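Here the complex is missing one protein chain, while the rest keep their positions.
Showing chain A:
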């Protein structure tokens, strides 16, 4: 398909308004296959302004007299206004943006054309495969093995090629267990907590159905998990649905583990919001944050009505519960909801962040995102198709990943010295999950990424972010290794609205930038001083 078919007009004169704090920009507007460009003209001092069309969430056009206005609401929550000369030009540009920003084809998307200087294709793609994590697990325990049962994605289309499973369970048993789990997502290792010798597993719901079906291999698998952990270990199944919902799921073929079938395992229900209600919560919050006219009187109840902070509290509490079970109770934890691709991953990834100091480093956190979200089959393409501004009725959209980032931000606020990465990295991940020149968040699963050859034909976000020039933005200069678990407070007094994200474009950024600069300066001052210690070489003994 040719993009040019969708571009109805080449260029127009326009003025761009970027919110109350930034000065307007005038110049020639131009639509290309993937971008909206504004060239301020030869005599202007400012550079070319560029917007990835993919990041446009909704577009609104108005015409009056012989000019028009286009309002672009972006997926990163920015709101831009373009005043364009000429009615025809306005309508044409609006239509072009509309068509180009909603293209669904993956292989014609920008990451397949993006070739930044200084990066080589395929550079960072080998950074974080499951094999890498398995090496660590294997050093800690012998009870687990790396299985390639899913090498051709036939056992579970949303799992990666290799998964970590109990050594005692063979591939045939895995295949049978997969048939008993929704989408084939049989229980796999998510994290091995060496200090207590316990493990965190994740899966999807068992397909017990109305007949209360059972699966011997599935039961055997969980038995093997307990047997492989420390002697006498117990297990908890954290179901991210209410027990009511879990029971109802039986009617549609799903369900939850029957107690009698899994000796040693207890079930806990911690309902977490997902799907459409979560998306609506996000939409309402963004709406409230963008409403600058409302009075103080109603702000807090409006914030309450959005329920977003309540979701943050629930997600963190559940993750803490799972982490606590492993660290304090010495129990093995299996987390699942229904599909096991959303709130399940939210809980398992947060629990690791709480428990595992390695996952709080820059490299460790990137690996965690890669392993527990991207490779674990969180359907990014479906979930992040639209952000908070889309007028379309949400189908599969849900800001589960954003909720994860928010929870991480809350952890970082409560433990400002314990995460090696800063707010900048979380903001970048949010942006790139919704629209990115990199291929990392493309598609819904490893299988799809293989089909599209994402790994060989696009650049990895990780190599983009790990370039030296990005470090000041994404790194936390205050980081000091904290070898312990970080237990956050989940009381409402301790949780805050993430202003850096939700108010990013409505409040002036300078004060926090000035503070960030200062933090860096203090820390680098020290490093410089340390570096300038004179080396006193002992004089050569003279004989």
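In the analysis below, a contact is a pair of C-beta atoms (placed from the backbone, for glycine too) under 8 Å apart; a residue touches a chain by one contact, two chains touch by 3 or more; residues count from 1.
Following the convention adopted for this analysis, contacts and distances are computed from a predicted model.
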item: Per UniProt record, name of the chain withheld from view ["Ribosome biogenesis protein NSA2 homolog", "Myotubularin-related protein 7", "Ubiquinone biosynthesis O-methyltransferase, mitochondrial" or "Proteasome subunit alpha type"]; value: "Myotubularin-related protein 7"
item: Contact partner of the left-out chain, one of A:62, A:115 or A:328; value: A:328
item: Touch criterion as defined above, residue of A:276, A:413 or A:473 at the omitted chain; value: A:413
item: Touch residues of chain A, complete complex, unshown partner; value: 20-21, 234, 236, 243, 258-260, 266-269, 289, 292-301, 303-304, 307, 309-310, 313, 317-318, 320-321, 323-325, 327-329, 331, 413-418, 478, 480, 482-497, 499, 503, 506-508, 510-512, 514-515, 518-519, 522-523, 525-526, 529-530, 532-534, 536-539, 541-542
